[in-house]
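Only a single protein chain was left out; the remaining protein chains are all shown in position.
Every chain is named by a letter (A and B) in the order it is written, and numbering of its residues begins at 1.
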Amino acid sequence: MLRFLIRRIVFGVVVLWIVTLGVFLLFFATSKDPAARFAGKSATADTLALVRHKLGLDQPLTVQYWHFLTRLLKGDLGYSFVTQSPVNDMIKSALPASLSLILGAAIIWLLTGIVTGVISATKARTLLDRGITAAVLVGISMPAFVVALTLLLVFTSKLPIFPGPGYTALTQNPAGWFQHLVLPWVTLALLQSAIYTRLTRGSLLDVLGEDYIRTARAKGLPENKVIYRHGLRSALTPVLTQFGVDVGVLIGGTLVTETVFGLQGIGQLTVRSLTTGDLPVIMAVVLIASFFVVLANIVVDIVYSFLDPRVRLE
Amino acid sequence: MSQSGDALVKLEGVYKHFPIKQGIFFKKEVGRVHAVDGVDLEVRRGETLGIVGESGCGKSTLARCITGLHPITKGRILFEGQDIGRSPGKAFRRDVQMIFQDPYGSLNPRRRVGSIIGDPFDIHGTASGAERKRRVQELMELVGLNPEHFNRFPAEFSGGQRQRIGVARALALKPKLIVCDEPVSALDVSIQAQVINLLKDLQDELGLTYIFIAHDLSVVRYVSNRVAVMYLGKIAEGAEGEELYERPRHPYTNALLSAASVADPDAAEKRERIVLIGDVPSPIKPPSGCRFHPRCPKAQETCVGEVPVLIARAGDPADHVTACHFPVEAGEHLAREQAAIEQLSTEPTLPSA
Partner (left out) sequence: MSLTDLEADASLPAAEEVAAAGPIQGRSPWQLAWARLRRDKAAMISLAIIVLLIVMALIAPLISKWIGYAPAFGDRKLGITEDGLPVGLNGHHPLGTDRLGRDLLVRAVYGARISLIVGLVSTALATILGVVVGAMAGYFGGVIDTVLARFMDVTLSFPYLLFAIALAAAFGASTPLTVLVITFFSWASIGRIVRGQVISIKQREFVEAARSLGAGNIRIIFIDVIPNLLAPLIVLATMTIPVAIVFESTLSFLGAGIDPRTPSWGNMLSDATETYQVAWWTLVVPAAFLLITTLAFNILGDAVRDALDPRSERLFAAQKAGRKKKK
């Protein structure tokens, strides 16, 4: 078990390292001189040189990368080229909105996904199942921003039930927080629960075709117990795997939902820093996003190895 | 079994080990599976050599070594006196063919039967076009398939018919040796007899040499001239067929035979059953000395320390060889014997009732 864990963590660190290297090279190889942008249009050559020196841009790439890495290991993400404020603070102030969005949506999609998936699988090929399957297909065919815009069109301009785009901190105004988040939650959850319904249905149907389920039935176990005690238990393993990965991916990647609903989270911070070419922030966001993906993968692997001991042998 | 006659194939100290690798990025070897561990064997032209043993004893690996599918780790395989080396040439591929165990897995489901049987002609460039089709249909007729069916897919045939397709493919290049790896164990018993009789008829007709691998002792007895018993990668005993079945010397052979079904109920009643203790030990760490000692009812200290050689024992014919320090004598009751050393008894003992 320990070997397995170490292997996973080592691999995760390597992935993160490759990500930093990729981002670093991508931006230094391609972006226009950040110092020029930083110093403004009317800057003299001297100011430009000074700025370059201050930002450490006059040093060779390898040295810059080394500085970046050593600072990173101390937990220091550097300063924004644009606002000059510490990146750590920017990330810290953006996290609550992103986490609120993802955790709320995750609860909704996990519950609806599993429940409809189980209904769909146990009532396979009935009218109900066909209906769910059709709804799932519609769900996975819709891009998030189309759902988001449609929801905004219907529920804020045609029937003004919810406030328009924006975010209120939970600590400031819990009711406002909730009202602002309902539509974003529904947007995210709608797409994800379609995927989870499909996953649960497929997985449960596979499991119900196994011999040990037939044995359980043959022994006269009530159908409910067959499905919930024997079937669902192993059917949910792949669903949980997917869940961990998705939450990890989304923490760094709800760009669309955040942009459309005006939530000041990591996603919006990313889009903003990308358009302004704010390299330290971009690096930080990509790193954070990758970190959560890697972390989620490791957590999933550990959970998985408890649920299914065969994985450990690999 | 090292007596020479007209040897078609000769195995000299053949080893096949599979490394077990572990590691994060650079895998290092942490152990090896001793699948075939020092086998000397000889197959004579025109005979059928049966190889029997439990699952996992290395008999299928041995078959794949002989056909050149697995490069061997150590030793020599001589075919008509020529060492086949690590990557056998086209001539060897033509002369030695294999019939596989699984009639479902051994035929590509996406290809028509005609092209499966005709494959050898394509690969060796011996026939093409109408000539190829004619020869494919001849082969189909030879193995008892309707030649009109050459455009069908494997899925449209029954298990027995598929095995006939496999036989036809193996015969296409007029090979000298056919290695049959459990060719009938996946078939219904009623079909087994048909396929076995087909193989026997083809041998008479075409003068083939067979290596016939099986775990079913009665099937091996029926087809083989000589039989070798394998245990954990080594040959335990080898002899002419009837000799081995009537006068088994190795305790393992005795146990195997006692477990086989006997048609005559009177004989079955009288027969003693030797129940072996425990499972086959892991081929990753095979037992020292005689591989069978942890389960052998006759085991002594010698068996733990010394590897028994495969030679003819006192009173046996020259080609009846046994790798045992204490061969079983006629009239001995193995079931009642008690080993002199501690046995591998990890299994819970069953209540006497």
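Here is the rule we use: a contact is a pair of C-beta atoms (placed from the backbone, for glycine too) under 8 Å apart; a residue touches a chain by one contact, two chains touch by 3 or more.
Because the structure is a prediction, the values reported are computed rather than measured.
J.: One chain isn't shown here. Among A:82, A:205 or A:303, which residue touches it?
T.: Checking the options A:82, A:205 or A:303, the one contacting the hidden chain is A:205.
J.: Of A:124, A:182, A:240 or A:303, which one is in contact with the hidden chain?
T.: Looking across A:124, A:182, A:240 or A:303, the contact with the absent chain belongs to A:124.
J.: Of the residues listed, A:19, A:77 or A:132, which one is in contact with the missing chain?
T.: Going through A:19, A:77 or A:132 one by one, A:19 is the residue touching the chain not shown.
J.: Using the touch definition from the top, which of B:32, B:45 or B:112 touches the missing chain?
T.: Candidates B:32, B:45 or B:112; residue touching the omitted chain: B:112.
J.: Which chain A residues touch the hidden chain?
T.: Looking at chain A, the ones touching the missing chain are residues 11, 15, 18-19, 22-23, 26-27, 30-31, 124-125, 133, 137-138, 140-146, 149-150, 152-153, 157, 205-206, 208-209, 214, 217, 223, 249, 252-253, 255-256, 259-260, 270-271, 274-275, 277, 282, 285-286, 289-290, 293-294, 297.
J.: Considering the entire assembly, which residues of chain B contact the chain that has been omitted?
T.: 25, 27, 64, 67-69, 90, 93-94, 96-98, 100-102, 104-112, 119-120, 123-124, 148-149, 151-153, 155-156, 166, 169, 173
Criterion: only the chains that are shown with their structure count from here on.
J.: For chain A and chain B, let me know how many angstrom lie between their CA-based centres, rounded off.
T.: The separation of the two C-alpha centroids amounts to 55 Å.
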